[in-house]
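Could you have a look at this structure, given as structure tokens, before my questions?
Excluded from the complex is one protein chain; the other protein chains are retained at their positions.
Right after this comes subunit A.
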Amino acid sequence: MTQAPERVSPPVEPPVVDSGPVVGRPVDRVDGTAKTSGQARYSAEFPYPDITHAALVHADVARGRITTIDSADAEAVDGVLAVITHRNAPKMAEAPKVSLLDLSTMAAGTRVNYLNTDEVHWNGQPVAVVVAETLDAAHAAARLVRVQYEALPAVTDFAAAQGDTKPAKGGMMGAGEAKKGDAEAALATAPVSVDATYTTPPQNHNAIEPHATTAFWDGDELTVHDATQSIDWVRKHLAIRFKVPAAGIRVVATYVGGGFGGKGSVWAGTLLAVLAARVTKRPVRMALTREAVFRTVGGRAPTVQRVALGAGHDGLLTALVHTGVSAVGRTGGNAEPVGSQSQHLYAARSVLIQHRTTELDMLPNTFMRAPGEAVGSFALESAVDELAVELAIDPVELRTRNEPERSPTDGKRFSRQNLARVYADGAERFGWAARDPKPRSMRDGRRLLGWGVATAFHMPIQLPADVSVRLSADGTVLVRSSFHEIGVGAATAQAQITADALGVPLDAVTVEHGDSDQPPAPMAGGSGQTASLAAAVLQACDRIKREALALAGKAPGSPLHGLRPADLRATGGGLFRADVPAGAEHAGETYADILARAGRDHLEARTGSDNRFRSAVGQARFMAGFLNDRRKWVRAAIGAHFCEVAVDEDTGEVRVTRWVGVFDVGRVVNAKTAASQLRGGVVMGIGAALGEETLLDPRTGRIMNPGLGEYHLPVHADVPRIDVSYLDEPDPTAPLGILGIGEVSIVGVAAAVANAVHHATGVRVRDLPVTLDRLL
């Protein structure tokens, strides 16, 4: 049974474990050598002697029914083993209904039962799979499958669908409403106000590793190498869809080539690789093309948002309205909770937050790095900048003046409150005091310079995690948990936490991850993986220390005889009295000595449970604790972005030339990898600000730029030196004080850029991305 609920809402007090000699240090990532030498294997790279290759055939209507499929030419291609369509595919069970008692029920990216239906729900839905002996044969044959459709009327134009919206469902992951006072009335009478509409386009995660699955059935036992952020969800979901016991399914994802939310759900490629392996009775590799990723894996939904702010001449907010409409698919997807940060960031006297959705006949959206906040902050933080201009108050000053004591809509306490501090630090590092607030007042030759700021805010989640920790008599430690290394340095961080918790050197700790044979870990999402695992690792290490102490305590000759856990500290590869200086005689003993005397070759502790019933109860208890905790606390990572842009006066080209980000993310486990992750969020935010947009043909619902040549990610030349720093103070309500850093730094980036562009040019761009045509 997981004990993690007890860690969710402890009283506010200093963390139990102080940062030791390893936590916090800029340690090199433990898998750096594997990744720089080409030895790290990703999901399409596991050799099977009998491997076959699969390719998808996509529907090219947005809605309709398949009338005929002609696969004769495809089947005639040399090396083709099977063309699987809805006419000959084995039955898959439907996706389960979503239940908070079992989060794996959220795994399905869409409700479509692929190749088990003649219905088409979006342009790009897989309608056939070709399996062949070689990659080239599979893709060549896929182009020869001819499918005809009875096309049905489809709604694919988000802008045109604004008249048909409905309220978004609330809930733990959903987008609720928040209300305080009568914000519209307060807005109408506010001495100063802004009221504007902002739009953000669809975006795609575009991890450089395209989704790939290698699947192999042995009877009813299944092995799947899958590019996933949710090993446990994939396993449980496949068990349901293919009606086999989860215990017989092994999911392996040791290294994942980036995720950003795009590999959090189970999408068509995974299901159809498993299906194809069942049909062909051979190992199947389904390595999606980049186009197939765009067309079968959901992205970030487009949004239309209204932010209206009312204030007195003193800048204090009297009204804050943030409403949004986002697109969902007819067969799945969730509202973008664009107002989530707006409920907490500003001490407005009246507040109205609302989310609505409009259903399209499109591939359902999914979570993408900081769902809600990443695009919601563009609207909110742009509007705050607009208000600052109206009021002639510095935008940093306006934000700090409105920092709330308690969360304005619900009165919850903040676990940390450092917005003014991160702004002060950032302003100092950036040199903000030298800013002339007048637009078009600063230049670098031909280029107009602009400086902008925006606030980052993100509430990390916590999920139940199981780990096992084994301490061997030789002093080495093995940590096992099926967590995900998607680039965050997850194994490195858990090795550091374990080393300090047990008081052993970092190189004594080995961490195994990414395999469902290990104890189940939560998905890598919601910025929650590190803290969720830390809670479990600390608990397991605590049990080991207690057991070691119990063994020593039984031995009259041990210097630990008669001591209690509170008297000790773990250090130097063992347990030593906390009240005497390190290295003193008879102050304690090493684990090696304790185990040798007791005749034990190892101690092992496992948190969590293999037992399905107890695991379900544990998860339910955890969720109850988590929700209860969320009722009491606003626990958020925050930050202040400062950016400089240079805008070519003739062409409108915007270059980001300087960036300073100061964050409060609680305790930082690894100074090196944390800084990288914070920078990475800024980079992705710069992409959203200046280039990224998934273009849809509104007539057909087809994505027009499903490739990296046309969907513009930031490249080396687009990214200046990003100066990131953080307060590095533990959050008293979080495991080891860790808040989670995966998402916070993308939040506010696009607004900071757009605000800087306004400062540079005098042009306010309220529609992302800020392409040069919008400035001319």
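We take it that a contact is a pair of C-beta atoms (placed from the backbone, for glycine too) under 8 Å apart; a residue touches a chain by one contact, two chains touch by 3 or more; residues count from 1.
FYI, contacts and distances are computed from a predicted model.
Looking at UniProt, which of "Putative tricarboxylic transport membrane protein", "Polynucleotide kinase-phosphatase", "Branched-chain amino acid ABC transporter permease" or "2Fe-2S iron-sulfur cluster binding domain-containing protein" names the chain that isn't shown?
Its record in UniProt gives the absent chain the protein name "2Fe-2S iron-sulfur cluster binding domain-containing protein".
One chain isn't shown here. Among A:683, A:696 or A:760, which residue touches it?
Considering the complete complex, A:683 is the one touching the chain left out.
Using the touch definition up top, pick the residue from A:23, A:140 or A:238 that touches the left-out chain.
Considering the complete complex, A:140 is the one touching the chain left out.
Using the document's definition of touch, tell me which of A:156, A:193 or A:206 contacts the absent chain.
Final answer for the missing-chain contact: A:206.
Can you tell me which of A:176, A:404 or A:714 touches the chain that was removed from the display?
Spelled out, the listed residue whose C-beta touches the missing chain is A:714.
Using the touch rule from the top, list residues of subunit A that touch the missing partner.
Within subunit A, the residues that touch the unshown chain are 28-29, 31-42, 44-45, 47, 134-136, 140, 205-210, 255-260, 287, 289-290, 485-489, 672-673, 675-677, 679-684, 707-709, 713-717, 719, 721-722.
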